[in-house]
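Notes follow the structure.
Apart from one protein chain that is not included, each protein chain of the complex appears where it belongs.
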Amino acid sequence: MENEYILKIQNLKKYFETPYGTVRAVDDISLKVRKGTTMGLVGESGSGKSTTGHVVVGLFPPTSGKIFFKNKDISVPLEKRPKELKRDIQMVFQDPASSLNPKKIIRDIVGLPLKVHKMVQTKEELEEKVAKLLEMVELPPEDFMYRRPVDIGGGEKQAVSIARAIATNPSFVIFDEPTSALDVSIQAKIINSILNIQREFKLTSLFITHDLSLMRNISSEVTIMYLGKVCEIAPTDVFFQKPLHPYTQMLLSSVPVLTKEEEELKPKGIKSIGEIGSPIHPPSGCRFHPRCPYAKEICKKKEPRLIEVEPGHFVACHLYAEK
Amino acid sequence: MFKYILVIDIKSKIVRCVFKMRAIWKYVGKRVLYVIPTLIGLSILIFILSRVLPGDPALMAAGPNAPKWVVEQIRHQLRLDKPLWQQYYYWLVDLFHGDLGYSIYTKRSVTVDVVEYLPASLQLIFLAALFEIGGALALGIISGRYAYKLPDNMVRVLAYIGISVPSFVWGLLFQLIFAAIIPLFPSHGMYSYGTIPPPRVTGFSLIDSLIAGQFDTFVDILWHMVLPAFALSLGAMAQDARIIRAGMVDTMQKDHVSLVRAYGIPERTIFSKYILKPSLVPAVTVMGMDIASLLGNAFMVEMIFQWPGFSRYGINVMLNKDINGIVAVVLVVGIIFAIANIIVDVVVAYLDPRIGRRSA
Amino acid sequence: MSRATILSEWWKTLEIKKKWYNFRRSPLSLIGLIISLSTVILAIFAPWIAPYPEHAGFYTDFEHANLPPSWQHLFGTDEFGRDVLSRTIFGFRYSLMMAAVVLTLVVPAGVILGLIAGYYRERWIGKLIMRISDIFIAVPPLVLALSVCSLLTPSAFNAMMAVSLMWWPWYTRLLYNITSSIKEEYFVYAAKVTGASSAHIMFKEIFPNAMGAVLTKITLDVGWVILLGASLSFVGLGAQPPTPDLGTMVSDGAKFLPDYWWISMFPALAISYIILGFNLLGDGIKDAFEG
Partner (left out) sequence: MNKDILLEVKNLHVGYKTHMGISQVLQGVHLTVRKGERIGVIGESGSGKTTTMKSILKILPSNGMIKEGEILYQGRNILEMKQEELLELRRKKISMIFQDPTSALNPLFKVGQLMLDIIKYSYNLEETEAKEMALKALRDAALPDPERVFDSYPFQLSGGMRQRVCIALALIGDRELIIADEPTTNLDVTIKAQVLNLLTKLVRERNVGWIFVSQALGAVRENVDRVYVMYAGNIIEWGQTEKVFSNPLHPYTQKLLECVPKLTGTEFSKGIRGRVPNYFNPPSGCRFHPRCDFVMDECKKTFPEPVEVETGHFVACNLYRRR
């Protein structure tokens, strides 16, 4: 049973020291990703969702806690990780404008992982492989191979990023809001190629986003984060039928929708209020309590633990602890 | 009742003001703490250079025909016979007693030299800085106001010339044109013939002449300062005018300017308030660099105009290889530069509330 | 993939074309290019272009001393009867040589140190490099250069060494600033994640993005190094007579102001001419890379 989890995060903390105080970007979270599935990591700014991705991929070492990948402890700085690991875990970043080196041509950008991992020997081999990768993300190679990032659009840039991420044939890819900077028509295109690639490569992935509707279409399981903490974890279908955590409900009720069917999914009777707290001085107890309509005394004092309400559905809220 | 409210209001204003001041002082303190190790590093650097580089200062000081024992005596006097770290240690100990060592050029303590010559240089550089700021503001604002139009193009070409012509060339040109061909200004020195220098109180001859009530002398000194100060300021002025212009052109494109325009604030107010202030921040930031050029170029300009200042003293100790003098000159210039930069930082922090303090 | 290679060439030329287009958009940049090219040509071919090449060094002809500008001597002659024009043309040679020597020494060192300092900004090595460069910048470059020159024996070579010693921190700072901002770009993250080496990231990913700024600074610095060299020799701490150095010529000629103004004024204008040229050119290059 344990083997089917490809990624396990245990009590992960990541603090950043800044001149204004310690930012508790990720504060004691645990989650597991099953092989071949997509875990959606949803949260607003300051929730620590991107930081979680960066720590998993090794850009920052964790402050404390462990990360296991294929049952190996990988919570070490990037330099100390074995090279095969870097081949196996890849990431697609948020901002297409800064994801590609503006001074390089697409061939060299996509070819870099191939060269680093010595997967190609000659220039011809490189061009051949890069062409295949570009075709996979629906970019005609002869048009794009020799262009520079400045000459292509945002969606195309993100497609190139995806091609680069899958160049080494990884088993695990983190997508960090890959479409948040794109228009909907282009987003649809990119999401479709991500779905295709996931199917074709049997990828396991962590899909970070703030867009619940998008997440619905992509992931099999959802983790909701707020101010560095996990609020709720659930299989996607269960999650939309029965969102438990008040924050989750607030988030869901805030999504503007296009159809009647969708409107029915939105929880009624909860309205978004208050400001997202500061990760430097997070609220005491449950971090959501200042905005929570159901907050009680205990919420201000005691931090709720993540409990399993039904199989596979976890929530960290005092409302459910009593039962 | 009304009075009472007023008192409270003033009180809270004072409290807020003090709080703001405190934040600024804290910021200054931080900057000073950062600068001190740099200055210590600078003293070590120049000290080592002065002792290690080839060429025997003792021999230089004694002269080529001096007997050997004289050279040895000077060497002992300068502590050149001791190991390097001891030399630095003693130099540092002396420094804390306000003693910068013995000058083989002026044959007296370097500290006395610094006290004597520094004020004249500072007052010249101060006037040059005033010229620079005034000229840069005027030219930069004209240029920014009429961006891409004729006045702007003229200012831009002028600015290129201002930047490219070295200060010593300006000095010579001014001497040639405004002193020799059209004798409007004196060509050199601090006083005209027959003018009696004021008794020394602060060392700043302008202030001293006012203290002594010699208003004619004051005007005479000022008259002597115009050409050198102007020659000194032109390069920095041109540089700053360009930066002010660039800042304005940049700011004009900003959304916040569109916003105030959309709310019907008249163009004049937009320009003089909402565009000008943000444009000055980069210009003031660069002023630190301009001070470097003023301090450096003062060496040549004081030489040309025979201004009895610290920089000309610096050239003399350098030409005479007076090691204590050289070390002192570099260190003093370093300290002035550091102070000037801290002042610049404070002005920037004053203009831009985001710098130096941040609270939610 | 022959078609691809053709396309590749096409994109490359397009890149250069775009830069050239951005460059020539401003007439000032073109003037700068012409001025700086003219000084380089004069410097290289000085012995053939100068009307009296033998006047460059130690030469006296007191019969023709202090002659005002004429067709024979366009810039007049100096106190030793030497042709000022010829000496000025040779002066370009010394000035540009100084700039070339200083910049070849300084740029690689400063750039590499800056890359390292920026890339390892949080570590002690980065902090140390920046602290040391702060020390060199704590005093206006001219003042430190003057004192180093005075501690050495004044000569053209020593002046170059002194200026080089002062100049590297500017490149270190430039690269430090660029590197520490680019290092947070996602493409650098991506290279790290995939396992590229630090050297690869510094030189292949970050440095190409600093190229424009470095080239601009080099061009502008040709002017500033020449200015610094001229200042040193003007004070008497740089090249020594009879070297036809522009700064030396100005300071020697200054003694004869205002009567024999041409002896100092023409070399003085020549210095301004070079600096102007490289300033305009530098701004043009900046436009080309940024535009």
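Think of it as A, B and C in the order they're written, each chain with its own count starting at 1.
Keep this in mind: a contact is a pair of C-beta atoms (placed from the backbone, for glycine too) under 8 Å apart; a residue touches a chain by one contact, two chains touch by 3 or more.
These numbers were taken from a predicted model, which means no experiment stands behind them.
Residue-wise, the contact with the chain that is not shown comes from A:Ile186, picked out of A:Leu7, A:Ile186 or A:Cys317. Only one residue in the set A:Leu134, A:Leu214 or A:Cys299 touches the chain that does not appear here, and it is A:Leu214. Contact with the omitted chain, checked across A:Gly21, A:Pro61, A:Pro140 or A:Gly153, is made by A:Gly153. Listed here are the subunit B residues that touch the chain not shown: 252-266, 269, 273-274, 277-278, 281, 351-354, 358-360.
For subunit A, the residues touching the chain absent from view are 44-45, 153, 155, 183-192, 210-214, 216-217, 236, 240, 250-259, 261-262, 265-266, 271-273, 275-276.
One rule holds for everything that comes next: only the chains that are shown with their structure count from here on.
Looking at A-C alongside B-C, one finds more C-beta pairs in contact between the chains of B-C. Inter-chain centre distance (subunit A to subunit B, centres taken as mean C-alpha positions): 53 Å.
Look at where the CA atoms of subunit B average out and do the same for subunit C: the two points lie 25 Å apart. Among the residues of subunit B, none is found touching two or more other chains. In subunit C, no position touches at least two other chains.
On subunit A, the positions that touch subunit C within their shared complex are 54, 57-59, 78, 83, 86-87, 89-91, 93-95, 98-105, 109, 112-113, 116-117, 124, 127, 142, 145-148, 151, 161, 164-165, 168. Subunit B makes touch with subunit C in their complex at residues 35, 37-39, 41-42, 45-46, 49-50, 53-55, 156-157, 160-161, 163-166, 168-169, 172-173, 175-176, 180-181, 292-293, 295-297, 299-300, 303-304, 314-315, 317-319, 321, 323, 326, 329-330, 333-334, 337-338. By the touch criterion stated above, subunit C contacts subunit B in their complex at residues 28, 131-132, 134-136, 138-144, 146-153, 223, 227, 230-231, 234-237, 250, 254, 257-258, 261, 264-265, 268-269, 271-273, 275-276, 279-280.
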